[in-house]
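One protein chain is absent from this view; the other protein chains keep their places.
A and B label the chains in the order they appear, each numbered from 1.
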Amino acid sequence: MGFKSYVLRRILSGIPVFIGLSMLIFFLARVLPGDPARLALGPRASDEAVQSLRDQMGLNDPVVVQYLNYMAGLFQGDMGISLTTNRNVAADLVYFFPATFELITVGMTIAVLFGVPLGIIAGQNKDRFEDNAGRLFAFFGVSMPAFWVAILLQLLFAFYMGWLPATGRIATAPPRITGLMLVDSLIATDFAAFRSALAHLVLPAFTLALAPMADIARMTRSSFIEEFNKDYVHALETSGIPAKLIAYKYVLKSSFAATLTIIALDYGFLIGSAFLIEIVFAWPGMARYGVTAILENDINAIVGVTLVVGLVYIIANMVVDIMYGYFDPRVRYGGDE
Amino acid sequence: MSDPLLEISDLHVDFNTYDGRSKVINGVDLHVDEGETVAIVGESGCGKSVTAETIMSMLPQPPGEITGGELRYRGEELLGDPPAHKRVKAESMGMIFQDPMTSLSPVFTVGEMMRDVLTYNGKTEVGWLELGKSVLGRRGADEKAMRERSIELLDRLQIPDPEGVLDRYPVELSGGMRQRVLIAMALLGEPEFLIADEPTTALDVTVQDQLIELLREQIDREGLSMLYITHNLGVARRIADRIYVMYAGEIAEVGTRDEILDEPLHPYSRGLIDSIPKLTAFQREGIDGLLPDYTEPPQGCRFHPRCPAAMDGVCDGEKPPLYEPADGHQVACYLYDDQMNAQDALEVAQTEIEFEGGSLDHPEVSSSLGDETAAESADRTEMNEPTSGQTDGGNR
Partner (left out) sequence: MGTLTSENRSEAMENRIESAKRIAYRFRQNPLSLAGLAIILGLVFIAVFAPYIARHPQDAGYMGEPAVDFANRFAEPSWEHPFGTDQAGRDILSRVIFGTRYSLVLGVFVLTFAIGIGVPVGLVAGYVGGALGTLLMRITDVFLSVPPLVLALAVAVPLQPSLRNAMIAIAIVWWPWYARLVYGEVVSVREEQFVEASRGIGASRIRIMFREILPNVLAPITVKFSLDMGYAILIGAGLGFLGLGAQPPTPEWGTMISEGRVYLPAQWWYSTFPGLAIFIAVLGFNLLGDGLRDVFDVEVK
């Protein structure tokens, strides 16, 4: 079986998961106690008002019909009207999503770029100072609540030192094209805006990266050590291949495959943390939109946000799996080990 | 007599385990002459793999610890000089491993691995730029020559479609094919000395035979020296010039192939030979019992609790020295003494050593359980535990 068919199979397998996910979220939102219309209007609204909102939202139809209607709308880019913004949820998400996407992408990139080398350094110095320091860092990194770290960093670097902006995304935004500030400012060749966007990104992205970074370092370390004790390393060594080449070519490629599975899991963790961190840094992203919706009982917005997050997570897992197949041929050949 | 190519003298290796300190290798002497193939034969867990690991400086330390002895290659002492050991290993030694499934990198093609062996063999250092190029798969000018050399070697090992095999991943090859590739990799670096650690155990019997034959041919052709480790005397018979019989971390007997197979002297060797299945008779005799506990090995001869000819007050006293009834044929057993000649010794062996029927410990059978001593499995447990510093000698 070739790589292409592996990729295709993996992409197709994401579809039923997404459908299952949409059902789960939709039914959870309908089945759990609480009338969305009543919640939206508050306890003092008249019964007639609630009833007419129910009709308007289609809440009086059978759940299955509601679901099918919702899915039909979804394919036409209609996710229902948000009760807080009075716009279509889809339009809101298109507006808010890029900010979140930029944040989590930069965060994950930082996590991988620092986590993997940290893990390698620790793995190569097993039980020595570098390893123990790395382990301590890993424990701290996964144990600190992200929103608390966000507050501490904000206190230190924004309020006391004044080096970095405390909140927001950019000073003056460039014309919106992709919605990604870093990209848009480059397209507009506005380097001041680029610097500003970068400065605003540093603290939230680093905060977000901390826990996955620690986790990735831990995993890289242990898979690196495990790989290093495999027979093939000895075999390559006795074939006269230099240690450096074995470590950074052979062992690294194998152990990175193991690290990839952790990266997929951490991606989910990171999206979750983004919800908290966007609040602290007043980052105008989807998470903040979602939290506002939650506090306002805006059911359409909540379903929309959860769906998009789920979709991002599913796609991230897909990408990781495909990379896994690229790094480790055993996966795409069905594997016998 | 010229110096041997490889010489081990009075080697001691301990393992620190949960149960205590195991003396896994207890004073082993061994040498391999130029152009000679030597086999170490012993049951699973007797320390033969630890010996090989010591020679290849692959012994996991901790829990392993070399507490004494010397290892000389062409007269150069290596145990006290890790850089020299590393250099000699890279330049002159090659190893064929037991398990062809795990001995090839799963994430690179056969051709890529062979190319790296050809490119870097003998170089101890490699620059970062060079490394980057290699990771990105950039090929050098001599790519074509290397490919031809690889194909030629694979062809010599009777691998069908060698050209195609170069572009495949190990996962796409059968066990026998992988083992051949492994042999090719070991030969590619043009070593003078090969260690083969039970290279055929994981394979079918018919494939085993072919491989031994192929290996034999390659060794003869290149004039290599080899140390072949096996639990199977039948295999040793087919490949070795001389055989060391090892028991519980000590050499029980050493002699030429014919001496060991036709005129074995040590009770343990005789027991091993009796337990080779014979096609003509179903009845087998063998040795009762199991390898001793290494943390508290029996006093004196480590074999005496299982030995049918054990003598009270003698065998449980001091460790027996090596007697030499014939030139080069040495045996560590109190049944013999230095005054005996080969004929006397054989008579003693035939009259004194009598095994009772029934074999609990048939090497062929026990091999199916894998070749792991408590100590070896302990160190494997240790290896798999990235963050712990403890050891545990238990097979769970």
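Everything that follows uses one rule, which is that a contact is a pair of C-beta atoms (placed from the backbone, for glycine too) under 8 Å apart; a residue touches a chain by one contact, two chains touch by 3 or more.
Values in this document were obtained by computation on a predicted structure and should not be read as measured data.
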Q | Identified contact with the non-displayed chain, of A:260, A:302 or A:320 | A | A:302
Q.
Tell me which of A:256, A:275 or A:324 is the one touching the absent chain.
A. A:275
(Q) Considering the complete complex, identify which of A:36, A:204 or A:285 is in touch with the unshown chain. (A) A:36
**Q.** Absent chain, residues of chain A that touch it
**A.** 16-18, 20-21, 23-25, 28-29, 32-34, 36, 39, 135, 139-140, 142-148, 151-152, 154-155, 159-160, 261-262, 265, 268-269, 271-273, 275-276, 279-280, 290-291, 294-295, 297, 299, 302-303, 305-306, 309-310, 313-314, 317
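The rule we apply is simple: only the chains that are shown with their structure count from here on.
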Q | Inter-chain centre distance, chain A versus chain B - centres from mean C-alpha coordinates, in Å | A | 51
Q | Complex contact set, residues of chain A against chain B | A | 123, 126-127, 135, 221-222, 225-226, 229-232, 234-242, 244-245, 248-250, 253-254, 257, 327-330, 333, 335-337
**Q.** chain A-facing residues of chain B, complex
**A.** 56, 58, 60, 89-91, 93-95, 97-99, 101-108, 113, 116-117, 120-126, 131, 134-135, 169, 171-172, 182, 185-186, 188-189, 383-384, 386-387, 389
